[in-house]
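All protein chains but one are shown in place.
Naming follows writing order (A and B), and every chain is counted from residue 1.
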Amino acid sequence: MNATALVLGLATAAVLCAQTPPDFSGVYYPIAPFGRFVGGPAAGASQRQGPPPKPTASAPLADGSRGRRPDEPSLTTEYMAKWQMISKTLIAGSSEFDPTAKCLPPGMPAMMSMFYGMEVMQNKGKITFFSELNDALRRVYLDGRKPAQKVLDDPTYAGYSTGHWEGDTLVVDTVAIRDDTFIEGFTPHSGEMTVQERIRLLSPGLMEDKITVTDPKALTKPWETVKTYRRATRESGTDELREFACPEGLSEAK
Amino acid sequence: MRIGWTACSALLGAALFLTPLAEAHHSNSAFYVDKVITIKGVVKEFRWSNPHVWIILAVDDGKGNKVDWKVEGRPPGILGRAGWTPKILQPGETITVDLSPAKDASASGLIARVTKADGTILSNAPPPTE
Partner (left out) sequence: MKLQNTLLGLIAGVVMLQAQSATPDFSGVYYPIAPFGRFAGGPAAGASQRQGPPPKPTASAPLSDGSRGRSPDAPSLTPEYMAKWEAISKTRIAGSSEYDLTAKCLPPGMPAMMNMAYGMEVMQNKDKITFFSELNDALRRVYLDGRKPSQKVLDDPTYAGYSMGHWEGDTLVVETVALRDNTFIEGFTPHSDQMTVHERIRLKEPGLLEDRITVTDPKALTKPWESTKTYRKATREKENDELREFACPEGLGEAK
């Protein structure tokens, strides 16, 4: 066997091994999907003994009555006014502006909270993220394709995502997102919003999604947030998500 | 002529009962799918919405009045593969619609085919897969 064949062989092996991206496939659960809210863990956790949950939050307070937090997207004046209008309806108890209550997909980037659980199905040309909340699905095309004009003219909840690998990190761009979703909470956005993500495994059982939201019309500056998810194992008996079938709970649809 | 409260309530109740639901999402059983009739009118509204595309058009009833017909198409994903776009129809344009009429005799139906004034044909499904 001559030196040339050896070198070629080594190069081939090196190239084959280096080009194999990590496999994100699996079931995951989010870590603190809505931050750590007051009274949360004590209210949510199993308590076999001790006093009842504190008389504060049993779920995140999501009506804006405490104003906006410093880590929330920074809205322009026009979009702040929209937010305040929605906040009023929520404080009054309305679900008019709650797409999840209407069984609609949360949309991007909100769906990456993956509140109940996430399932990732990775193939060479596409990676699919599925959210147990409202059975919402998004596809990230990895084969270099770009959105057709027909797609750009037809915004959807999940938007249109394309991605590529930078070493062990999946870099994703999402465009063509409907403007009637919320970035997080009930923060509105415009039709100009785009989402960038850098997704990677911090360790074999821990995935991170660093999200940047850009919207020159609704935001005074790009907004960044990081989501982390713990991978479920077969041993734990928690690696099977369950269908949500939300519309069953809507009133008689005749 | 005064009418009593009872009659008035009855009339109001009847009116509410007969008013169709805004966007009732129903199945094919609500239509006579084995019939196709043709109407022609002016587009008032074109809704590219989930899970069905809707056209509202003003149609002459032959008695000098205009009746609003509300016709339902297949989902945007399907029609998108049959050449439709969110802006393929505009208010004000005249179209011909072949449709299966509703069983409740309302001015509504399931679209079988739309023909634009310039002759462009929009069918209700992409060509069948072979």
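Here, a contact is a pair of C-beta atoms (placed from the backbone, for glycine too) under 8 Å apart; a residue touches a chain by one contact, two chains touch by 3 or more.
None of these values were measured; they are calculated from a predicted model.
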{"item": "Residues in subunit B touching the chain absent from view", "value": "21-31, 33-38, 49-52, 75-78, 80-83, 98-100, 102-104, 110-113, 121, 123-130"}
{"item": "Hidden partner chain, residues of subunit A it touches", "value": "1, 6, 9-10, 12-13, 16-17, 25, 94-96, 101-105, 119, 121-123, 126, 128, 130, 135-137, 139, 141, 143, 145, 148, 151, 154, 156-158, 234, 237, 240-243, 245-248, 250-251, 253-254"}
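Following the convention adopted for this analysis, only the chains that are shown with their structure count from here on.
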{"item": "Centre distance in Å when subunit A and subunit B are each reduced to the mean of their C-alpha atoms", "value": "37"}
{"item": "Interfacial residue positions of subunit B with respect to subunit A in the complex", "value": "21, 24-26, 48, 76, 80, 85-87"}
{"item": "Subunit A to subunit B touching residues, read off their complex", "value": "150, 153-154, 253-254"}
